[in-house]
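A single protein chain has been omitted from the complex, and every remaining protein chain is retained in its original position.
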Amino acid sequence: MAMKRIGVLTSGGDGPGMNAAIRSVVRYATSNKLEVMGIFRGYFGLINDELKLLNHRSVSNIINRGGTILKTSRCPEFLTVEGQKQAVETIRKNQIDGLALIGGDGTYRGAIELVKKWGVACIGIPGTIDNDLNGTDSTIGSDTAVNTALEAIDKIRDTATSMERIFVVEVMGRESGYIALQVALAGGAEEVVLPERKFDMPTMCHEIVDGNIRGKVSWIIIVAEGAAKGEDIARQITEMTDLETRVVVLGHVQRGGNPTARDRTLGTRLGAEAVRLLMAGETGKAVGVISDDINIVDFEFAVSKKKLETEAAYRLLKILT
Amino acid sequence: MAMKRIGVLTSGGDGPGMNAAIRSVVRYATSNKLEVMGIFRGYFGLINDELKLLNHRSVSNIINRGGTILKTSRCPEFLTVEGQKQAVETIRKNQIDGLALIGGDGTYRGAIELVKKWGVACIGIPGTIDNDLNGTDSTIGSDTAVNTALEAIDKIRDTATSMERIFVVEVMGRESGYIALQVALAGGAEEVVLPERKFDMPTMCHEIVDGNIRGKVSWIIIVAEGAAKGEDIARQITEMTDLETRVVVLGHVQRGGNPTARDRTLGTRLGAEAVRLLMAGETGKAVGVISDDINIVDFEFAVSKKKLETEAAYRLLKILT
Amino acid sequence: MAMKRIGVLTSGGDGPGMNAAIRSVVRYATSNKLEVMGIFRGYFGLINDELKLLNHRSVSNIINRGGTILKTSRCPEFLTVEGQKQAVETIRKNQIDGLALIGGDGTYRGAIELVKKWGVACIGIPGTIDNDLNGTDSTIGSDTAVNTALEAIDKIRDTATSMERIFVVEVMGRESGYIALQVALAGGAEEVVLPERKFDMPTMCHEIVDGNIRGKVSWIIIVAEGAAKGEDIARQITEMTDLETRVVVLGHVQRGGNPTARDRTLGTRLGAEAVRLLMAGETGKAVGVISDDINIVDFEFAVSKKKLETEAAYRLLKILT
Partner (left out) sequence: MAMKRIGVLTSGGDGPGMNAAIRSVVRYATSNKLEVMGIFRGYFGLINDELKLLNHRSVSNIINRGGTILKTSRCPEFLTVEGQKQAVETIRKNQIDGLALIGGDGTYRGAIELVKKWGVACIGIPGTIDNDLNGTDSTIGSDTAVNTALEAIDKIRDTATSMERIFVVEVMGRESGYIALQVALAGGAEEVVLPERKFDMPTMCHEIVDGNIRGKVSWIIIVAEGAAKGEDIARQITEMTDLETRVVVLGHVQRGGNPTARDRTLGTRLGAEAVRLLMAGETGKAVGVISDDINIVDFEFAVSKKKLETEAAYRLLKILT
């Protein structure tokens, strides 16, 4: 039986470009005579029946905006069978034939439950600044987050150079060093601390002291939040080298802002593709882009730990500084 | 015989990220005990012996800067045998064992001459905002150019919406609609005119008039400079629809600015890779990145016309507006 | 009799910060128990009865947005007695006791008519990127426009330096050289052509040729659109010096974009002040800020030609380049 109405939601941490994906889902669907229900606050809205019919106009002038007009949340209740039951009840009641879900690892895991246990048709769209999903070169939001963090580091570099100081900059990334590694390389940072690789504090401190003797007095050290606390790294440096340090924790600034071109086109392409797959009767898949081509994988593969290659980039960084 | 000294130059139009590539060439080379001569103004400097020894310090604090510290030019003289002879003379005189050349189509064609006719070891690094070289997903500068144009279009959208006007925005791209297509999709433009596809003016004018009747009064139409003059498109619209139009030619603003993270990491990775290839005795090759992996191709393939896929993206754009 | 309901409109060219002013008018008024009618498309909406009641929520999340949510237009019809009659009819019909008008010279002149001929209570809020109104250090939108133009010039400088070229950059300002002078000084431009002062082309061309001989080969010349066409200046330079030139016309990009802090605080303070004056029974006045203090003047003074001091700044520019 043909699909008549789909739902769309954003879940987990928000990221720039999610609105571009929502716009694309809504307009691609409506142009194909599907109705689209916007589900608010992710799985929470699914459980609590917070839905609204969206049309072409509902998504005007949002392609360039950060955040998500559907709002988002982390929803532990959905991990319970009771929560899922209520969610499925909402889906049935609203006659929703399939879901386009925009989010990261947690969102996809929730969708796996819906597909496997409850037979709901689900297609995932990778929306997370961490770029830690398999099956796609890039996730929606990660390009913007990297550029936002980089702009902050460029500014910090002005002061680091002018005041000749050691700066420790903590960037987002609980389990992935993706943002940290990108901005370290692009920002010309002297060092980067990643969850993916062992870090040798004494060696770095020796380098700092050696550099200091040769006249190199300003340092930028990038730390992924999942690897260490910026504050701890800074304190240890001061203890070992007796040099003053400054810490900046970039924090939630990295989640917001107008999306880059890349995050908007990615959201736009993947939103439409998700609807196309739902219309084709697909389920349990996540969409992505590999080398500019659409790529479709199972949810299970998408959430299997994506390995961030760090060695080549790290070595390059150390050679170039 | 082992390589002792290499040269590096930028040629053709400048683009953000070239400095990141220069920095990477210089530091990767010097850390491998190579000397690096910076050649100024591209092939012009090669002909006129405008060189300077560069060291680690010469490229400090440039990774985040637009333009190129080596300056650049278009040099018709290099197309003559006499010009090439002088260039080769400069190379010999300065005991340069190989060249890393950062530029686009014209730069690579010049390098082919040096390799084929004069036996000079040359490795190309793709630096052009047009993203029209084969063998790489992206060329250095194109990501920044797209984002710069996009930010301009976001601003124009403010006025287009507030004053309810039709705006024709001409973006760079003599032979490639790459920038135009990206910003049209990412900017939520209503229409795009590309060198790669036939454009139907009467159909667009009908859409404009139809939209106008339904209340859609603001339009953004992106035009690649290689497809048409923005001014001509605007005049034709006014003639056919009797509606007022405004034209903005973004022009050289698109070439400059601080490079995005992507252009910096691309420049950084490819600069080092080019030196590595020269050290390995390679020549006649261009470096690139495909789906995050280094990719090496012959110059001839790199300059063979890269086909920009426009149909899927164009259809998507029309569905979503 | 106490004021119960006011109207607010934006008229003439849009400028960043107008939305901050609208927000402030609406919220300051409603918190004082006044109703606020939003009038769409400036005087056009007044003539054609395009109004909508606005509340606290209507102006949420607009303080940081360029353009104007009330839309704007230039409305020649309002210059006729018939147009004004209809406008006044709309005002009476909707029981509007006073108007807050956001705009420039033309807007204020329209308001003078409403006050003098028709006895409508009107307070003006200076909203124009040209900063050409008397009685205020700055008009809403001008700070953003200057910074937008400056960022573009920074980017152009990258290419001007890298390719060693002469760039002529035309900026907005039909009757005022304000933007041109500010960006020339802040951008380190070599020359500026203003409507307010005679310009000597042969002298500049001599300087260019002299500079060229001494090795200064890149130039940025700023031209206010009201003084000359960038294209004409460029052509004349090429004719006189035989040197290549490039032209960039920044155009409507300068009107849009997220407002700067200054334009937002200015809009915020002046919007509230306008309502306060209306509530106090004032009319025929324009609000402004002088050295951080609120300043109130008659419309007639506000529209009397503001003299832009150019000599000191121009001399300084020439000394410093």
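Note that the chains take the letters A, B and C in the order they are written out, and that residue 1 is the start of every chain.
In this text, a residue touches a chain if its C-beta (ideal position, glycine included) is under 8 Å from a C-beta of that chain, and two chains touch if they have at least 3 such contacts.
These numbers come from a predicted model, not from an experiment.
Novice: Using the whole complex, pick out the displayed chains that touch the missing one.
Specialist: Result for the missing chain's touching partners among shown chains: A, C.
Novice: Among C:Val146, C:Val193 or C:Ile208, which one is in touch with the chain left out?
Specialist: The one listed residue touching the chain not shown is C:Val146.
Novice: Please pick, from C:Thr159, C:Gln182 or C:Gln254, the residue that touches the omitted chain in the full complex.
Specialist: The missing chain is touched by C:Gln182.
Novice: With the full complex in mind, choose from A:Thr148, A:Thr283 or A:Thr310 the residue touching the hidden chain.
Specialist: A:Thr148
Novice: Residue by residue, what part of chain C touches the chain that was omitted?
Specialist: Touch with the absent chain occurs at residues 20, 23-24, 27-28, 31, 61, 63-64, 137, 143, 146-147, 150, 154, 157, 161, 182-183, 185-188, 258, 260-262, 264-265, 268-269, 272, 290-292, 313, 316, 319-320.
Novice: Pick out the residues on chain A that sit against the missing chain.
Specialist: Touching the chain left out of view, chain A contributes residues 10, 13-14, 16, 41, 65-68, 71-73, 148, 152, 154-159, 161-164, 167, 246-257.
Going forward, only the chains that are shown with their structure count from here on.
Novice: Are the chains arranged, by touching, as a line, ring, star, complete graph, or other?
Specialist: If you draw each chain as a dot and join those that touch, you get an open line.
Novice: Approximately how many whole Å separate the CA-defined centres of chain B and chain C?
Specialist: Computed from C-alpha means, the inter-chain centre distance equals 35 Å.
Novice: Where the CA atoms of chain A average out and where those of chain C average out, how many Å apart are those spots?
Specialist: That gives a centre separation of 39 Å.
Novice: Give me the residue numbers in chain B that touch at least two other chains, ranges are fine.
Specialist: Counting only residues that touch two or more other chains, chain B contributes 154, 157, 161.
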